[in-house]
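A single protein chain has been omitted from the complex, and every remaining protein chain is retained in its original position.
This part shows subunit A:
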Amino acid sequence: MKATHNGSLRKSLGTAGTYTVLGLISLVMMVPFLWMISTSFKEPQQVFKYPPQLIPSTFRFQNYAEVFDRIPFQWFYFNSVYIAALVVGGTVLFASLAGYAFARIPFAGRNAVFLILLSAMMIPHEVTAIPMFLFMREIGWIDTHLPLILLPIFGAGGVFGIFVMRQFFITVPKELEEAAMIDGCSRLRIYGQIMLPIAKPGLATLTIFTFVTNWNEFFDPLIFINTRSLMTLPLGLSLFTDEVGTAWHHLMSATVMATVPLLIIFFLAQRQFIEGVAMTGLKE
């Protein structure tokens, strides 16, 4: 009797400890966001006020409007969204085509080509960025979005996509394909009408992974883009940081606008997002 009592006491203490540790760490993760939102509504002089106020005494909504006066924020947004969309589309299309071929079509040189692609994944992006810069300058693509769209599709991200899709297609039963072939279906139709629909979960994960990676991409835009209105969100915001100095209220309004929509989507499709991002575990 006494022993079980002790046991349950220890168990509830353990539970309390777990909640405390998790609560504290979650708080450390959440405070920056709360502080960001709070500051985004503050009067400039309130920002420096001591003691710190989480809920501002007055809300200054024009902080948000003023961001648009200082930077072409809407263009940062538009550029980020449309570039990410094209990169996702391109990656999913080309990686699934190649992934299907590597998984299912026995063509000559298949394994060798696949191995070369895979081993190239460990090339740090910084190595190829320098010649790429010269190449893009040569063909006049500096300060255009073309490198930002093409490089991720055909770079390490695309190769990773091939790997993921190949793993997925390998698990599909061969009989499905063989039956279709005997019926005289072409490879293209087998890919489009049989394999792709089956691979939907894999495609969804790849989509999310590619989107998140691209949405946050910073190095390439920094190298290739000079014109303000052509910048993506991360680049535009990082340069804005240098300019505003201590005008934190403006900077925080901008980061709120940059973060909140994605976080809402994240809360809606959490499971897929966590799976998609956890795929980086396979990447290196």
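FYI, a contact is a pair of C-beta atoms (placed from the backbone, for glycine too) under 8 Å apart; a residue touches a chain by one contact, two chains touch by 3 or more; residues count from 1.
FYI, contacts and distances are computed from a predicted model.
**Q** Considering only the chain that is not displayed, what protein name does its UniProt record carry among "Sugar ABC transporter permease", "FecR protein domain-containing protein", "Rieske-type oxygenase" or "Sulfurtransferase complex subunit TusD"?
**A** "Sugar ABC transporter permease"
**Q** Please pick, from A:41, A:73 or A:102, the residue that touches the omitted chain in the full complex.
**A** Missing-chain contact among the listed residues: A:102.
**Q** Go through subunit A and note every residue touching the omitted chain.
**A** 15, 18-19, 21-23, 25-26, 28-33, 35-36, 39, 47-48, 50-52, 94-95, 97-98, 100-102, 105-108, 110, 113, 117, 120, 122-135, 150-151, 153-156, 158-159, 162, 178, 181, 187-188, 191, 212, 215-216, 218-219, 222-223, 233-235, 237-238, 241, 246, 248, 251-252, 255, 258-259, 262-263, 266-267, 270, 273-274, 277-278, 280-281, 283-284
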